[in-house]
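As you look at this complex, bear in mind that one protein chain is not there, while each of the others sits in place.
Right after this comes chain A.
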Amino acid sequence: MSVNPEIEGRVFPPTAPYLVGREKIREFARAVLASSPVNFDVEAARAAGYADLVAPPTFAVVVQELTLRQLLAEPDAGIDFARVVHGEQRFSFSRPIVAGDELTATLTIASVKSLGGHSMVTAESSIVDAAGAHVVTATSTLVVRGDS
């Protein structure tokens, strides 16, 4: 089974809202060896002008993950998870993620390309807050190895 090129351009339904918790930010910040006070200390975050704790830049992957699950579960996509290698990753922010945010992600398959028997799938997840304002776009390029 190989990746279905017709999924290029497909837009998935928005994910259920993800409520960003303080302890989740602290847990994630520890896991990526962050030491910025605004990741851990609410007073420091408020002093820096934020409503609550600020998430590390790559925290958006936790919300993006919900959309990648949609892609892997798509019956006609032809993506076998065991063959997937993470090729590239990008986060483009309108503002940082802050504790208390209720985030919804919408996945668009930006492109599907064939390259020497492999497929390169670029998955773009646009993450917005409860007001619908853009927070961050998380883009993954997945390399799906061909049948050997």
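Keep this in mind: a residue touches a chain if its C-beta (ideal position, glycine included) is under 8 Å from a C-beta of that chain, and two chains touch if they have at least 3 such contacts; residues count from 1.
Rule of thumb we're sticking to: contacts and distances are computed from a predicted model.
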Would you mind picking the UniProt name of the chain not drawn here, from "Cytochrome bc1 complex cytochrome b subunit", "Succinyl-CoA--3-ketoacid-CoA transferase", "Quinol oxidase subunit 2" or "MaoC family dehydratase"?
"MaoC family dehydratase"
Selected from A:2, A:58 or A:111 as touching the chain missing from the view
A:58
Could you tell me which of A:31, A:72 or A:130 touches the chain that is not displayed?
A:31
Among listed residues A:39, A:104 or A:125, the absent chain is touched only by A:39
Considering the whole complex, not just the chains shown, which residues of chain A touch the missing one?
24, 27-28, 30-39, 48, 50, 54-58, 61-62, 65, 82, 85-93, 95-96
